[in-house]
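What you see is the complex with one protein chain gone and the rest in place.
We just call them A, B and C in the order they show up, numbering each chain from 1.
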Amino acid sequence: MSDEQITNGGTTVFNLGECRYESPLRIPQFIEEGSGILYDVRLEDLQSSLRAKKEIVAFENAGPRKRIYFNPSETTAAIVTCGGICPGINDVIKSLVVELIDQYGVKRVLGIRYGYEGLIPDYGHRPMELTPLSVSTITHRGGTLLGTSRGLQDPERMVDTLVQNNIDILFTIGGDGTLRGAAAIFDVIRKRDLKISVIGIPKTIDNDIDLIDRTFGFETAVAEATKAVQSAYAEATSFRNGIGLVRVMGRDSGFIAAFAALASNVADFVLVPEVPFVLRGESGLLNRIHAKFTEKRYAVIVVAEGAGQEFFGGGGAVGSQTVNREFGNIGHLLKDEISGYFRELDVPINMKYIDPSYIIRSVEASADDAVFCLMLAQNAVHGGMSGKSGIMVGKWNSFFTFVPIGLAVRKRKRIDPNGYLWSIVREATGQGDLI
Amino acid sequence: MSDEQITNGGTTVFNLGECRYESPLRIPQFIEEGSGILYDVRLEDLQSSLRAKKEIVAFENAGPRKRIYFNPSETTAAIVTCGGICPGINDVIKSLVVELIDQYGVKRVLGIRYGYEGLIPDYGHRPMELTPLSVSTITHRGGTLLGTSRGLQDPERMVDTLVQNNIDILFTIGGDGTLRGAAAIFDVIRKRDLKISVIGIPKTIDNDIDLIDRTFGFETAVAEATKAVQSAYAEATSFRNGIGLVRVMGRDSGFIAAFAALASNVADFVLVPEVPFVLRGESGLLNRIHAKFTEKRYAVIVVAEGAGQEFFGGGGAVGSQTVNREFGNIGHLLKDEISGYFRELDVPINMKYIDPSYIIRSVEASADDAVFCLMLAQNAVHGGMSGKSGIMVGKWNSFFTFVPIGLAVRKRKRIDPNGYLWSIVREATGQGDLI
Amino acid sequence: MSDEQITNGGTTVFNLGECRYESPLRIPQFIEEGSGILYDVRLEDLQSSLRAKKEIVAFENAGPRKRIYFNPSETTAAIVTCGGICPGINDVIKSLVVELIDQYGVKRVLGIRYGYEGLIPDYGHRPMELTPLSVSTITHRGGTLLGTSRGLQDPERMVDTLVQNNIDILFTIGGDGTLRGAAAIFDVIRKRDLKISVIGIPKTIDNDIDLIDRTFGFETAVAEATKAVQSAYAEATSFRNGIGLVRVMGRDSGFIAAFAALASNVADFVLVPEVPFVLRGESGLLNRIHAKFTEKRYAVIVVAEGAGQEFFGGGGAVGSQTVNREFGNIGHLLKDEISGYFRELDVPINMKYIDPSYIIRSVEASADDAVFCLMLAQNAVHGGMSGKSGIMVGKWNSFFTFVPIGLAVRKRKRIDPNGYLWSIVREATGQGDLI
Partner (left out) sequence: MSDEQITNGGTTVFNLGECRYESPLRIPQFIEEGSGILYDVRLEDLQSSLRAKKEIVAFENAGPRKRIYFNPSETTAAIVTCGGICPGINDVIKSLVVELIDQYGVKRVLGIRYGYEGLIPDYGHRPMELTPLSVSTITHRGGTLLGTSRGLQDPERMVDTLVQNNIDILFTIGGDGTLRGAAAIFDVIRKRDLKISVIGIPKTIDNDIDLIDRTFGFETAVAEATKAVQSAYAEATSFRNGIGLVRVMGRDSGFIAAFAALASNVADFVLVPEVPFVLRGESGLLNRIHAKFTEKRYAVIVVAEGAGQEFFGGGGAVGSQTVNREFGNIGHLLKDEISGYFRELDVPINMKYIDPSYIIRSVEASADDAVFCLMLAQNAVHGGMSGKSGIMVGKWNSFFTFVPIGLAVRKRKRIDPNGYLWSIVREATGQGDLI
């Protein structure tokens, strides 16, 4: 094997230029440029790649660099938060500010208000100055100190605002859409040959961003979702033919549903976007719930919001209903279908429908998530200060990484119906195939 | 003043007969028969009653009696839980069983399944035997071990079941309807001149049973509801024109809404059944929310499920809508009305609607509620063993009391719009009059 | 009975003078001067008092007055926190500030630093200005924003400081010692004929202040202590001859120990200052622990810090040890005695000693305590603004009261070994008499 074989599958990170300043950090060890973290850790894959002389993909190892690109005393950074809220956003904001100002000594940190809207002057949202003192207690409250909004704005005009405010580094905290926005901003910056770094910090409570082991807030969200499933269980078991139905977040992936079911260990059915199911028929969900009544008089169901979207498709028939919506509320549909089914059968039921989504999103980050947010934020600052741009901070195989945004948004992480996680969900619930 | 003046306003408790057995409890002090707890503690009311020679109302002081009616070694007790679930039911069940068997030494305790249904053989719910061991760990789970159901059953047939199972004391855990059921059973028992004691333990998460300072689970429920209000606040403040709308339990009274608003201290509007409000007009809710946007860009609203029921009245018009439902979902109505109002005004809003009801109901009881449940249950057993019947165990001015059920269900406890609690809610929210 | 009979047992509250200003509060109902809350609610006591023509004791009903003494726009208030910390202090501070400034419109609120030290210029602690904004998020953190200290300072010099800072109302948050300090300040003020109001807000995590049903933070403390007892249970049951020993706060009273034992329902022995016990001898604690090993292989013990202080008395013998300390650590003593005893017997044990005191003191107030703190603070402000002085805000039989400080510090509230609470602790633990 030659060294050339070890290429990177598009993982090369863009750099603004030569790092002319020495890092002010007083730490014993810096990360060498060129350090990489292997993408695939399975021995058999490595062997076959080597044999086939295929490239070995690795991500750039994050962490502090000995030499940095920006002169801290002249640097202005900005932070923007976009999309929905999730536990830990304020932890990330606080750690960014503390790392930038207390550790690197940057001049100024601006908080952009209400997402990308705050980069368009027409909205009239003035940025707020952020200091270690002003953010010292924000981690106790949920949501985002800066405010957020959904949707993209014109990248050209956003870059104009960055220039007008002398912003050298822009940290974007957000999900898939936000990262695409960051990529668009990055493209305009490159086109104009500006020396502005754009660093994405991935945020999605659904844990479905690719190339990062886990997103911040996910673990906290699972803990809250687990409580909701336990409530559903208490309700279901307290009534004859009790049904506890919990709808949790997860548009494209069912990670929260799956983990909350495993953690609570009381779910009978877990429905996720990745695994199709039917309602009617012998092995359909409705009949299977009925069977649970005979067996133990209750049933607990956890459904991810993106599950069963085919029931809302154009002209598709759901039971007797024909519905046609863009993104349907599967919780309400199941509630109606289940009620209707047992009404037809004249079997009295007691259904309790719980949707804890907004409660889950807004709680304080757990201790573990707090540490994770701190580490993510520090690495984002390391990346920005060393002049990397157009990257997302990831975590892969226990190491923090810098990943080109384009690579990160190529696809979403999803549950593999043939993989390990779904196997144990099936074992834990005993639900079998609902088709 | 003569002693006769001190009568009891219908507070006299019915006794099955002479107490011929000595209490097996080894405690230094028993409560004397005739000990009473004053209903009204205001000095000025006492003075005017004395002057007007009006009766002074007092409740019978609960607690253990030196002599008891039932011979423990021959006594069978039964426990039934009815209506919705609330935190602490299993604590009450456990303490009843432990007090009956370990302290008094009764022969047998039966758990009636699925509420009053379990007293009608047709349903086929066999009672379960309860022992201190079998209930030792049930306090960690929410709901009711015994199962519950709503609605009353035929009192004659329920008494038949009591007789067939040799039940001497029936403990009913439930709310207003359950207490009325217990009263009906008590009437049949008296009519038939049976020696069966019926003891009601009041349960309502809404805290709206009269003649008891607080119902068990209420405090735990408020703590959980407070978290939901804090979530609504995190959501509302994270978005421009953010609205956090939380619907909590409270059909006839707004105690949970009021206490959660005070505890969280972040609500802008609290809507309760006791205080009418309008949606439209200058001081209507919708306009007032709009004013909040100008002032601080968000608003948090807590609504009790029974608030604004007049909007669902026959032919009544709500905004432009005409609705006609028996018990309307005020949360959904507000959501629709608020959305419509701001859509009309072309003001973009971000509304998050949270209904934490089932989560609140099913959590483990707080430490304070756990102690309260223990004390309620012990006093219920003291009452039953000493042959009292047709009573509810209450707590009044720091003392536990025995209150004739008929008195307890005469009316519901409600927030006084001119009283202290509502004053401080108004102060805390600054909401003024919404009419 | 004549009206004269209803006197007040020293409950008359001192007033600074005529109330010449109208309350700015916009509430439907004010409390009339002269409204009183009965001290004793037992019917039989009322009857015998009336017959014996003895006085009927009542406390002044707290709450807002229609007319007030101070002109808000010219009023300066100050807040001082003394003694140990407990959950809810920051809630009280916040609510005092908000009520004073937002509701009454007072000019200025000063926070005195580090307890009574802050009223003595020599210490150099400058007071801090408090505003609704500056206190808006302090309730999420434990401890006291203002800092605290123990011990009294010279009342004459403290009053000098009040005068120099134009302070019209002083709110002191603290326990027995703090209230005595407030009484001393009040005396100097009266001697000098100053128009300064002194209002005490009772704080003691031990719940042992007389004439108040419960002190703030107690309930939260019990919840935390309960967790520690559950930990002790998990430890004890996991090892053969496991002993879980938990020492909780309570120098003069064992309320926390008793309630935590009842809430957890797993304690075998509860040791409190009010009930003496012996270590050696057949019914001594050590032998009784030994008996538990035979019965179930473990034992859980909850001890209040003030229990067994007789073991530390001059020349007193504890087992084989003679000790002589002012206030001994009963936890350490028990640990040593138990270890020694079983070592002598050659019985291997596994003892785990837990002292959760500082964890208990410093947590965030529970929702219920938060509401209680709010109400206490509001009533303190009502009292101060209406020119009352030398009073403590209490709560009695569901009403808030104004109680002359001298009356409140006459004695401490303690567990009655012959009363109801101790009876149920004995029942719950089955510990019997340890003498």
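Here is the rule we use: a residue touches a chain if its C-beta (ideal position, glycine included) is under 8 Å from a C-beta of that chain, and two chains touch if they have at least 3 such contacts.
From a predicted model like this one, the values you see are computed outputs, not experimental measurements.
> For the unseen chain, which displayed partners does it touch in the full complex?
For the complete complex, the undisplayed chain touches A, B, C.
> Identify the residue among B:Arg108, B:His125 or B:Arg141 that touches the chain left out of the display.
Within the whole complex, the residue contacting the unshown chain is B:Arg141.
> Which residue, A:Ile120, A:Leu152, A:Ala263 or A:Ala291, contacts the hidden chain when the whole complex is considered?
Checking the options A:Ile120, A:Leu152, A:Ala263 or A:Ala291, the one contacting the hidden chain is A:Ala263.
> Touching the left-out chain: which of A:Gly10, A:Gly151 or A:Gly419?
Answer from the full complex: A:Gly419 touches the omitted chain.
> Which parts of subunit A are in contact with the chain that was left out?
1, 3, 6, 25-29, 32, 34-38, 41-44, 46-47, 50, 56, 58, 61, 63-64, 94, 99, 103, 139, 213, 219, 222-223, 226, 259-260, 262-265, 366-368, 370-371, 374-375, 378, 397-399, 417-420, 423-424, 426-428
> For subunit B, which residues touch the unseen chain?
Contacting residues on subunit B, toward the hidden partner: 137, 140-141.
> List every residue of subunit C that touches the chain not included in the displayed model.
Given the touch definition above, subunit C has residues 85, 114, 117, 125, 141-144, 147-149, 227-228, 230-232, 234-235, 237-240, 352-356, 358-359, 361-363 touching the missing chain.
To be clear about the criterion, only the chains that are shown with their structure count from here on.
> Over half of interface residue numbers shared between subunit B and subunit C means same, under half means different, so which is it?
Shared-number fraction above one half, so same.
> Using mean CA coordinates as chain centres, what's the subunit A-subunit B distance in Å?
About 42 Å separates the centre of subunit A from that of subunit B.
> What is the distance, in whole Å, between the centres of subunit A and subunit C, each centre taken as the mean of its C-alpha atoms?
46
> State, to the nearest whole Å, the distance from the C-alpha centre of subunit B to the C-alpha centre of subunit C.
So the centre of subunit B lies 29 Å away from the centre of subunit C.
> Mind pulling the subunit A residues that touch 2 or more other chains?
Each of 141 in subunit A touches at least two other chains.
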